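Left out: one protein chain. Kept in place: all the others.
Showing chain A:
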Amino acid sequence: MAEERLATRTQFPASAESQKPRLKKAQEFPILEKQNWLIHLHYIRKDYEACKAVIKEQLQETQGLCEYAIYVQALIFRLEGNIQESLELFQTCAVLSPQCADNLKQVARSLFLLGKHKAAIEVYNEAAKLNQKDWEICHNLGVCYIYLKQFDKAHDQLHNALHLNRHDLTYIMLGKIHLLQGDLDKAIEIYKKAVEFSPENTELLTTLGLLYLQLGIYQKAFEHLGNALTYDPTNYKAILAAGSMMQTHGDFDVALTKYRVVACAVPESPPLWNNIGMCFFGKKKYVAAISCLKRANYLAPFDWKILYNLGLVHLTMQQYASAFHFVSAAINLQPKMGELFMLLAVALTNLEDPENARRAYAEAARLDRCNPLVNLNYAVLLYNQGERKGALAQFQEMEKKIRLLKDSPSLEFDAEVCLFISAQEARWPRSWELPCRSGRRWSGRNQLKTPSQSTGALQPAKLPVCSSPWALTRLWDRPCRRQLRTGNSHQVPEQQPSPPSRRLCPWSQSPPQEHSQLKHQPRSEKHRSRTAPGQGSSGGDVAG
């Protein structure tokens, strides 16, 4: 050892000698952390220019030894998007003080931002060795695992994080895992807990509201969305969701005022303009509706729901040729939906192309599982063409579907259709009345509960699932009514409801058509009678 020491010494005799004169005045070393407080103050005030100036000065003075200065410099780099540089600086920090878990955490964070999740996990694990009880490490590990699709591990880590310290962000991530796994109930459970923990977090409230909406629990959905709006009256997602629910209830004016806020904040949102368009549709301002829907379509040309609504509005306007184009565009984007084909068939029927209409109906009947209107309209078409057998088969199919719908408790069926069916069952008694059927449960009141995503159609983009099958039935019943109605130019005037219910209005207002397809006046009369319960708030008997 001694020899070695000697050897190394003798290697640099010259340099040692040359430095000797300086020996007398050994200068004081500046304190490394002298200006850390100033760097920090500038940093938290986001005064990055001043901050960088101080850091530079400090690093010059300490010859790059000031760890905190490097640390903040790295943070600023990361904020400016230079993640690679920040990573290198954080690694320098980790070399300067290897025992500090914080440096490792930042290294991992930068790796995470660079998309190197596996490397990030390794570094986080190392940091976790230094600091066992840090929720942040657990949380970020969980997030990394989510990106690696290892949901079980992510789940464990996030629960650990919650165990150490509860944070909204952890709840959100945990909820996300459940959503990614398609487990809505568990996600709701998590978000419920989160809202309990932090009742004023609008993001949590909105997400919970949307989840309830997705499950069809409208009361709770509205409650949470409303809460979110109390705390943040300009919350885009919450306004859209709440607005679509208002539309369901027919409060178009209220919904429109709410949408104004969004229109200011996010003027280029396709769902917003879609919903505004359907509000105008509900208010029977068809031209405005078309304008708004076309804007929505311009903003999101590949969204079939907007095209669908456009098709619907054009059908209402009796612009069948245009409707045909919009609907066929929607079908190209979404070829698996029976209702779209039904709409196409309605357009084709009106364009006097019964052959293709029949084909479209056949396709619709093939694809559709639960919408009786498809079969109903098909049956009408077949009947008009004189194919009583086929019509009967379709009618029976429809009855089957209705029975199914009746049995499932969550779904409430359109009273109109029921009335129609009862009418059919009565077979053609011209002077048709509904004494026996009036006792049925599906009164107009129930309609109010149906979520019309059709009008509200698009929830904020995050949760496309919101377009429940219900949404579509809402949309769909319009065309069918249209068809049923056709040909009844001599309707009973007093039946025209003065403020017609939203869903019926397009049809009740449409001028009489001359199509000769449907000669069944009784049926059309039935439809008239249907409008009454539809609008009536009491929703009592349907006796009409």
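The definition used in the following text is that a contact is a pair of C-beta atoms (placed from the backbone, for glycine too) under 8 Å apart; a residue touches a chain by one contact, two chains touch by 3 or more; residues count from 1.
Definition applied: contacts and distances are computed from a predicted model.
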Worksheet item: Under which of the names "MOC2A synthase", "BBSome complex member BBS1", "Acyl-CoA N-acyltransferase" or "Sesquipedalian" is the non-displayed chain listed in UniProt?
Response: "BBSome complex member BBS1"
Discussion item. Can you say which of A:Leu41, A:Ala119 or A:Ala393 touches the chain missing from this structure?
Written reply: A:Leu41
Response to the item:
The one of A:His167, A:Lys220 or A:Lys406 in touch with the missing chain is A:His167
Discussion item. Out of A:Phe77, A:Phe324 or A:Tyr361, which residue would touch the omitted chain in the full complex?
Written reply: A:Phe324
Discussion item. Looking at the full complex, which residue from A:Gly81, A:Gly115, A:Pro233 or A:Pro335 touches the chain that isn't shown here?
Written reply: A:Pro233
Fill in: chain A residues touching the omitted chain (full complex)
5-6, 8-9, 12, 15-16, 18-20, 22-23, 26, 29-38, 40-41, 43-46, 50, 53-54, 57, 62-65, 97-99, 102, 135-136, 165, 167, 169, 198, 200, 230, 232-234, 256-261, 263-265, 267, 276, 280, 287-288, 290-292, 294-295, 317-322, 324, 350-353
